[in-house]
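A single protein chain has been removed from this complex, and every other one stays in its place.
As written, the chain order gives the labels A and B, with residue 1 at the start of each chain.
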Amino acid sequence: MRKFIRILSALTVGSVLLAACGGGDEPEEGEGGTVQLTVAEFSYGTELPDNDPVKAQLAEELGVDVELSLGVDPDEYWGQLATTLASGDAPDLFFVDRIHLHQMANQGLLLDLTDYIDEDLGTFDEFVGEDSYLQTTINDKVYALPKRGSGYNPNTYWIRKDWLDNLNLEIPESVDDLMTVAKAFTEQDPDGNGQSDTYGLTGATLGSAANNQAWYPIWGAFGSGGPGVFYEKNGEIVNGFDDPATKDALEYINSLVGAGVVDPDYATNTLPLDHERAMQGMAGIINIEWPRMQKPEFIDQFEELQPDAEWVQIAPMAGPGGSGAMPLDLYTSGGYAVPASLAEDEEKLNKIFELMNYISTEDGNRLVSYGIEGSHFELAGDQVTMTEQGVAESEPFWLYQFSGRDEASYLKTKFDYASAAIDFAWNQPTMEVHRSLVTPPEGYNDTDAATYAAQQVAQFINGSRSLDEWDAFVDELKTQFGYQQYIDAGTQQLEDLGVAG
Amino acid sequence: MTGVGAPPAPAQTPAQAVAAAPPAPRRARWARAWRFRSLYLMLLPGLIYFAVYKYAPMYGVIIAFKDYNLGLGIVASPWADPWFKYFDQFFSSPYFGQLMVNTFLISAYKLFWGTVPCLVLALLFNECRVTWLRRWVQTISYMPHFLSWVIVFGITVAFVSQSTGLINRGLEGLGAEPIGFLTSTDWFRTILVGADTWKDLGWGAIIYLAAMVGIDPERYEAARVDGAGRLRQIWHITLPGIRNVIILLFVLRLGNILDAGFEQVYVFYNVQVYSVADIIDTWVYRVGLEQLNFSLAAAVGLFKAVTGLVLIILANRLAKRWDGQLW
């Protein structure tokens, strides 16, 4: 025991020394006219390298020392941000989505940036485009510098082409085809292993939300955008719960589940368990974003397991409601807000604008997208080619893409091997739906309503509540949970923003 | 301490008798306290800690009655109108009843299944004469405590998943229908509590075991001479010997009866079992923190605290009967 303690204390002393060394080389104060800017955002676990080339380049180019303060996951980030705001340690620039933007603007925490846009942010303004401001505008005032959205949905259904071939089936184009194929995948032993161990379709829940990943490509077939979202139909804004098409779609989904062709664990799978199951050969159809099916680090894990697997993308299902479309919410990218406390700090504000403009120029955006020319990428005309070093090191650079990026060329440059899949996802028919632009009205408890709706929709899907009661359900939702207020407010807001209706 | 005029406690030492005896006018009381100055000195660092890190920030509970504005700060934020606005938001939620029932039930099940099996395991360790067996089982049963709920959930899924779980494979082998344990409102709480028991079985036994070690071996010797068997020794010596620890742990857990284990439920539940799984803390998390509604979180926290405090005070009264009171 004593010896053990001695080892521990040796380690301890070592770690103190290490910590001391680590702390030493941090330039706290800006030197030689450098301005330090703290930027808070979430990282999904991406870690900054010790010698950060983008940071260094920004310092050289603009005399700005960008210090990123990263929250690992969104929930954690909001808590951290709230504490820093409350304690007067607000970062100089911080990521916000629309709901939080709304609250923070109402509490007077954010600097009104409207006037600066035209005067100081010309390059940025041009880069992000007018539509982006919808996310960060409240009562005609811009409270955050919007991030340019990606403008596409990376998800599609992927299907096992080799299974289709084994069973002499065609790629499904309509919801009826989908049912046929899913049944065949479940019942006719598509992998020929003599066991009944496959399903048509797998899925996963998206956090605690009502919607299951599995159904997205189906709603459009019935002309619905999905339960709970707003979309335009016949020139009017409707909410999914008010649209009979949603009920039709649920009826169909219920028949899929009832036929036993859906992975029975679809409701408890969390992302990315559905992916794992598909790659294991348990299911032949999955709705998933292309990186999971194309990037080598994912493929490598599973290649050995199902060497014959040939996955192909398929377009959204056609059905009674039309030729099919993937629901797409264009306004989820958020933006970066400046705390009200910086109102008088000309120097910092100017640096922020300079930074935002710079990363919106061609050169600057290349820097935050691909890294340093010559070491991370080569430039020939407009054509960017990643070097080996670039491929290896460029992962964390996206953390500096505060104004966004040119998505299409970015993806094709960095993931050129997946160009075909990217194009497919990019070009699939979509249907614009709105959720992120809508702010719940005061006094309405969005969580309770969402909980109730999610529970009931789950029951309609698994058949424990009959869809005959759909109207009764919508009525309960509107009267007992005040959902009508949400519909009214949402419709009004979307009309005011001029995005639909 | 009940102080003046209290009947002398059975184990009272001469010093205690002296200390408690004289009816104390104010000066005498100070004089008496002065005699314990070295004990107060010992308490001082801890008390400073509690004053600074626990009591000083407690003024923050007033945000339960305010429309908390991050920019204005706790003191300057306007009072909520009406003052019970955030309490009302909780009490008037259509889910209030369900949340209370779920929280209470899950918590009560955990209270039982997180106590009795640990106690039994500690008894088994205490009775085990084979040292290697005891050591190994002790270490093995202690290990699951170090797995996070995410991992425990992964392991649980490997056992109970409807399509791939080992249990359902077994059921299918027997010709029975597979059961969706994690989506079934009949099974979910059982799985939840079972996983909780599994995770902390060996961990929870440690404290009881430590208490058993403190029992004077001479008492067992005396009982053996009287012809008491092992079971009677357990019943008459071991269990009474750790009675106060059992009472203490029970009372403390009772005070936290409205904490049903947020982290675990949050990882385990899904929309299909909300009706049996959604607890106060998961609800507050969804409503309050996702929207930075700190006032609501504070109001619910206050409600839980008051409930817990009332329960603890009642339980402490009851514990006095067995001389196991906390204060």
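Keep in mind that, in the parts below, a contact is a pair of C-beta atoms (placed from the backbone, for glycine too) under 8 Å apart; a residue touches a chain by one contact, two chains touch by 3 or more.
Operating definition for what follows: contacts and distances are computed from a predicted model.
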item	value
Which of "Carbohydrate ABC transporter permease", "Alpha-D-ribose 1-methylphosphonate 5-phosphate C-P lyase", "NADH-quinone oxidoreductase subunit L" or "ABC transmembrane type-1 domain-containing protein" matches, in UniProt, the chain that is not displayed	"Carbohydrate ABC transporter permease"
Contacting the left-out chain in the complete assembly, out of B:46, B:82 or B:173	B:46
Candidate in contact with the missing chain, chosen from B:61, B:100 or B:179	B:61
Residue among A:89, A:236 or A:347 that touches the chain left out of view	A:89
Listed residues A:60, A:76, A:310 or A:471, member touching the removed chain	A:76
Absent-chain interface as seen on chain B, which is shown	1, 3, 9, 11-16, 19-20, 29, 32-33, 36, 38-40, 42-43, 45-47, 49-50, 52-61, 63, 74, 120-121, 124-131, 133-148, 150-151, 155, 158-159, 164, 166, 169, 198, 201-202, 206-207, 209-214, 216-218, 220, 224, 227-231, 244-245, 248, 252, 255-256, 294, 297-298, 301-302, 304-305, 308-309, 312, 326-327
In chain A, positions touching the absent partner	1, 4, 8-9, 11-12, 14-16, 18-19, 22-23, 44-48, 50, 69-70, 72-73, 76, 79-80, 82-83, 86-87, 89, 154, 271-272, 276, 279-280, 289, 291-292, 297-298, 301-305, 394-398, 411, 414-415
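FYI, only the chains that are shown with their structure count from here on.
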item	value
Inter-centroid spacing, chain B versus chain A (mean Cα positions, whole Å)	39
Chain A - residues contacting chain B, complex	75, 78-79, 82, 85-86, 99-100, 103-104, 107-109, 199, 205, 208, 210, 263-265, 267-268, 282, 340, 445-448, 451-452, 454-455, 458-459, 462, 480-481
Chain B residues touching chain A - in the complex, by the definition given at the top	69-73, 89, 93-95, 157, 161-164, 178, 180, 182-183, 270-272, 274-275, 278, 283, 286-287, 289-292, 294
